[in-house]
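Missing here: one protein chain of the complex. Every other protein chain is in place.
Chain naming follows the written order as A, B and C, and within any one chain the residues start at number 1.
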Amino acid sequence: MGSFKIRTDLALEARENAEEEAESLSGVSVEEVYHEDSEVRITKVSITSKNSARALGKPMGTYITLEAPAMTQQDENYHQEISGELSMQLRGIIPELEKESSILVVGLGNRDVTADALGPNVVDNLTVTRHMVKEFGKAAYGKERMHVTSALIPGVMAKTGMESAEIIKGVVEKTKPDAVIVIDALAARSIRRLNRTVQISDAGIHPGSGVGNNRNVITRESLGVPVIAIGVPTVVDAATIVNDAFAKLSGGEGREWMRMQDFPEGFSELYNMYVTGKDVDYEIKQISHIICDAIEGALDMQA
Amino acid sequence: MGSFKIRTDLALEARENAEEEAESLSGVSVEEVYHEDSEVRITKVSITSKNSARALGKPMGTYITLEAPAMTQQDENYHQEISGELSMQLRGIIPELEKESSILVVGLGNRDVTADALGPNVVDNLTVTRHMVKEFGKAAYGKERMHVTSALIPGVMAKTGMESAEIIKGVVEKTKPDAVIVIDALAARSIRRLNRTVQISDAGIHPGSGVGNNRNVITRESLGVPVIAIGVPTVVDAATIVNDAFAKLSGGEGREWMRMQDFPEGFSELYNMYVTGKDVDYEIKQISHIICDAIEGALDMQA
Amino acid sequence: MGSFKIRTDLALEARENAEEEAESLSGVSVEEVYHEDSEVRITKVSITSKNSARALGKPMGTYITLEAPAMTQQDENYHQEISGELSMQLRGIIPELEKESSILVVGLGNRDVTADALGPNVVDNLTVTRHMVKEFGKAAYGKERMHVTSALIPGVMAKTGMESAEIIKGVVEKTKPDAVIVIDALAARSIRRLNRTVQISDAGIHPGSGVGNNRNVITRESLGVPVIAIGVPTVVDAATIVNDAFAKLSGGEGREWMRMQDFPEGFSELYNMYVTGKDVDYEIKQISHIICDAIEGALDMQA
Partner (left out) sequence: MGSFKIRTDLALEARENAEEEAESLSGVSVEEVYHEDSEVRITKVSITSKNSARALGKPMGTYITLEAPAMTQQDENYHQEISGELSMQLRGIIPELEKESSILVVGLGNRDVTADALGPNVVDNLTVTRHMVKEFGKAAYGKERMHVTSALIPGVMAKTGMESAEIIKGVVEKTKPDAVIVIDALAARSIRRLNRTVQISDAGIHPGSGVGNNRNVITRESLGVPVIAIGVPTVVDAATIVNDAFAKLSGGEGREWMRMQDFPEGFSELYNMYVTGKDVDYEIKQISHIICDAIEGALDMQA
């Protein structure tokens, strides 16, 4: 307690942080696949006990992480390969896709802050079909069976005065989708993972997890339907950067953190600051297209 | 029936259209005030019977229209005068403002189409306070009593797959505001009224009114709380332009409309087309600020 | 003189208008190819004499028009087919592409008005390489020979206070490209052509052609290097719509125009108004991608 808490939204990193103590941690399983030719690494972390959830600071559930160092390079074929892989992972984690489903896709975040605009950008590009199917039937698309999609950009609390969770819950109760996909920009611990990593999870969204604030969670429990979260780390907390640098200097490999009370005065100003790259606009644009294609592929919606 | 139906979202124009037959129309009252110095004309049309509502093609209610020919000229003082006038009118029509109220402001329309972006633009500029008051109390603003505001940009059906009415209803049920203000871009009949007119109404929003589609209305009845609509005509239907020109040429003053079956082939392509001005970006920006100031003024939220 | 002048930026339409009188017009040649399977029609109008240029109201030069009714439908393969066809046409019209060339791509228009944002949108998506090749050589792209690209969005005069032609000329003199490609949104006469037609021309850009204003042309003569114009009709003048409707009603097939002095009072307000469709945002986005791909294809820049 009192010690500095590294923030990461990636279960993968949470497990790495906890690695030493957690070596024999029960209730956590990890599978890893590496595609040598595409340099894509897929890691599946399953957190299956409350103890391990507490230890990792992540809710129970399955977390699939795809890391692709070349994700934002300009290469249309590579993008298709990655979105194909993501489609496959999504098909595995969205429940009951063998039946016709109605899916609400939600883009969290602030469209006016580049690094936070991932969710809105994905939704801007997404094909929605619910209104057409309601009005004209599946015949409008020349199909006998199809999933239908709707989409929502709730906006951020500073601009709406409402929690995203409130808005989404209201819309879910009114429009009754079978499942919700939520896309959000995440904070990673490692700069190397920024805009090169996608996390898919069935654990939903827990803003400020561990803080005991359950009002704002977006989960199967809170919404009453399955929630699949797709996240991409686009920022690192400024405080994390400093702390990691300390750890490295002191010879640690990211395990011995400074205690907050040892931080010199003025350090607190690092809170509410984040670190991002200079090409963030280009990278977010590329990844938005990849994720949009992945969702449309998983739902067989591609033209 | 079968005759071309001029589209206007302005009650003022609906009454003008109906003028001749309606001379002795009961259930419609009109008051007009003209400020000579500012050239601002305020017209209040009250539709109080079902018969007159049917005759005018507008639901019962009060419609206040402010016309200001210089509305989009670059003159900060004039803008303040207009928004002050609008504030006063809003205070008269929003119920129970003598008590502390929670107001949800909704910006309808498509932020990616300039002439349709009025609603989103107003909301982008609006100060919201609900989340702060919930978290820190009114003390956060150094006030003992205040109205609180929240804001929503639901997006258009082509991008969400959902009716705006569904989204708004869901959010209203979840966040329980005392009243809803809805801002939308309208279609006028007269090009002269574009971007120079604001209509305030307590009748809510009835898209495609008269079509018998009640699913999509946004009204006190549908939401369970008072709905104040603020609209600005930013487009004219292309078909209206042609029809008006015909009427003028045939000597009519906009009363003798062509019947649709008389329209030559190819004319139907005018549907789903609209007419707008070349400075629409600048004008929408100016009016968005005026309406935003008017709402903040009516709710005593100005810094 | 005095008669209403239908405005069209398409040479194809100018020739249609002039068809009757011009049947035997010398100095104009027309070739047409129709691809039945893709429904793509390519028309090449060559204006080779001053007389015919005057008769058509278009400068001498070659005008290639591609019409594709399904251009904005959501079909990735069809888009590739169209951009492939455009690439081929561009390769035929950009001079000296067998040598390594430096190409400046200019996006004209106002990015804040949806129907006028085509040029800026294309440039936003375009890959530029000039700075990389200057800094690191062609090795940066693993190539031994390649064209290099630069790009400019000059903005509109109402926001810059300068003619686009002035800005472009300054930049051309300073950076010395071998050729300039200029992309602009055009006005068509026929609503059916909106967002379904691309015109490629080596005649450059002549805003308000015929008005005798030579200050603002963007041509080989004014810039000193070849200028290729790519244009897409995204609007129709409001006055044209009315006039066409008159002509149709009076039994003409678009040949007998009203004289302006016969227009009733109030008609003049149609000037500076334009007609556009309700899905203009989606359609402009689709076409921007097609044109961007076409340019990158023509210059062998695709990843």
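Keep in mind that, in the parts below, a contact is a pair of C-beta atoms (placed from the backbone, for glycine too) under 8 Å apart; a residue touches a chain by one contact, two chains touch by 3 or more.
These numbers come from a predicted model, not from an experiment.
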With the full complex in mind, choose from A:H35, A:K50 or A:R192 the residue touching the hidden chain. A:R192
Of C:E100, C:E166 or C:D279, the one touching the omitted chain in the full complex: C:E166
With the full complex in mind, choose from A:E32, A:E76, A:E96 or A:D112 the residue touching the hidden chain. A:D112
Please identify, in ascending order, the residues of subunit C that touch the omitted chain? 123-124, 128-132, 148-153, 155, 157-163, 166-167, 169-175
I need the residue numbers on subunit A that touch the omitted chain, in ascending order. 110, 112-114, 158, 191-192, 238, 241-242, 245-246, 248-249, 264-267, 269-270, 272-282
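Rule of thumb we're sticking to: only the chains that are shown with their structure count from here on.
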Find the geometric centre of each of subunit A and subunit B from their Cα atoms only, then give the gap between the two centres in Å, rounded to an integer. 39
How many angstrom lie between the centres of subunit B and subunit C, each centre taken as the mean Cα position? 37
Touching two or more other chains - residues of subunit A: none
